[in-house]
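Following this message is one structure expressed as C-alpha cells.
Apart from one protein chain that is not included, each protein chain of the complex appears where it belongs.
And now, chain A:
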Amino acid sequence: MIRDDHMETVSPFDEAGIEATIREAAEAGTPIVVRGAGSRSGLGRPVQAAITLSTERLTGVTLLEPSELVVSAKAGTTVAEVEAELARVGQRLAFEPLDHRALYGTTAEPTVGGLVATNASGPRRVIAGAARDALIGVRLTTGRAETIRSGGRVMKNVTGYDLVKFACGSHGVLGVVTEATFKTLPIAETEATLVLEGLDDAHGVAALCAGMGTPFEVSGAAHLPALNGAPSRTCLRLENFESQVAYRAGQLAARLKGFGTASRLDAEASRTLWREIGAAASLLGAPERAVWRVSVAPTRGPGVVARLGPLAEAHIYDWSGGLIWVATSAEGDAGASTLRPIVREARGHATLMRAPDAVRAAVDVFEPEAPALARLTAGLRASFDPAGVLNLGRMHAR
C-alpha cells in the first residue's frame, strides 16, 4: 500500500488493502471518496472526504476467452487497455462505453471501475444495452470492508440476487468495485451512417423512431439540431458485415423516404461522428455551460425541449430521442427548478452532469426519489455501508 500524506490518497495494490483502508475508515468514521482515474470526477455531488481511495494500482486483464465472449479486468485497468486486448481477438465490449473526458475536460484514461460505477453507456445503448446489461460479474468491497462476488463469468446466471446490476451505476456508495467481468461481442466488420438533413426536432425524432422500428438493427440514432447556420442532422448508424450494411442502408433509406433523402457516411466518417455524439460536449457549446442529461420516452423529448424554451442554450438527442443532452447557463441552480418539473411531467428524469461544485452541492444532481423509494435506497445503502463512509453525499444529500 502506498500512502501519500499530502494528497491523503491511498492506492492499495490488492483487495486486502482496499478492505483494510475501508475497515479503518469505517471504524473511525472517516469519509472516503473512491476514485479510479478521475476522468469523471465532475459527476455527482461533490464529496467531502478525508481520504481518497484509489483503484489505480489494481490493474490487469484477468480473463479473456473469445470463444466464450467474456473478458474480466481489475478495476484500475484502463478501458483503453481492455478494448485493445479485445481488439486483438476481433472483439469489443458488448455495450459502447461512454467517455466523459470531453465533458469534464479531463485527460486521465478512464478505468473499468469508473465505467462500472457510473454505468456510462454510449450511443449503442439503443440496441445493445447499457454497461449494466453487459456486466456479468463483479467483485465489490463493501463499506463493511468485506469483498463479495456477484454473478460470475457465465452469460446466464440467476443464482442469488442480482447485485451485479445493483453495483453498476451505484457511484461508489455501496462499495468499491475491484474487478468486473463483461460480455463481449465480435467487432462489426463495418459501419455506415445515414444522415437526413434539415428536420426539426419532432420530425427528427420521428425519423429515429421509425428507423428503430425497422428490422435493420440501427445501432445509433441521434438528432443534432441546426447549429451555427449548418442544417440539423438526423443520424442512423448501421453496423454489420459489409454486405449486410450495404443492403440495410438501401432498405432503411427507402423506409425513411418520407423524411427526405438520406446521404450516407462511410465507416471512417461514421466512426468520427459517433465519437462526437457519444461525448456530446463539443455539440453543446462553451465549457462554462451546465449540462443536463434528460431521460424520457423518445417521442416526448421534443415537447420537453420546446417547453424549456430559451433555458436550453443547446441540446442534442441520442438514443432515438430518449436521451437529451441539454446545455443551460451554470448560473443559479443551472435551471433545475424549471427543468425538473417539465421533465417529470413528461414522465422522465434528469441528471445534472456538469456544473460548478457549488451548484452541484446545492441542487439535486440525480432525480430526487419518491419517499417510499428513498427509504428503500437509504436502507439498502446502509446495509452495504452501515458507517456511511463511502462517497457520502455523492448521489443524494445526506
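The rule is simple: contacts are C-beta pairs under 8 Å (C-beta built on N, C-alpha and C of every residue); 3 or more make two chains touch, one makes a residue touch a chain; residues count from 1.
The working rule: contacts and distances are computed from a predicted model.
A.B. asks: Quick one: the chain not pictured, UniProt calls it what, "Phenylacetate-CoA oxygenase subunit PaaC", "FAD-binding protein", "FMNH2-dependent monooxygenase" or "NADH dehydrogenase subunit G"?
C.D. replies: The missing chain's protein name, per its UniProt entry, is "FAD-binding protein".
A.B. asks: Among A:Phe259, A:Trp274, A:Trp292 or A:Trp319, which one touches the chain that has been omitted from the display?
C.D. replies: Per the contact definition at the top, the residue touching the missing chain is A:Trp319.
A.B. asks: Who touches the missing chain here, A:Gly160, A:Gly198 or A:Pro231?
C.D. replies: A:Gly160
A.B. asks: Suppose we count only contacts with the excluded chain; which residues of chain A make the list?
C.D. replies: So the residues of chain A touching the missing chain come out as 65-70, 90-91, 119, 121, 125-126, 129-130, 132-133, 142, 144, 146-150, 152-166, 168-170, 173-174, 185-187, 206, 209, 212-215, 241, 243-244, 247, 251, 295-299, 319, 322-323, 347-349, 351, 366-367, 369-370, 372-373, 376-377, 379-381, 383-384, 395.
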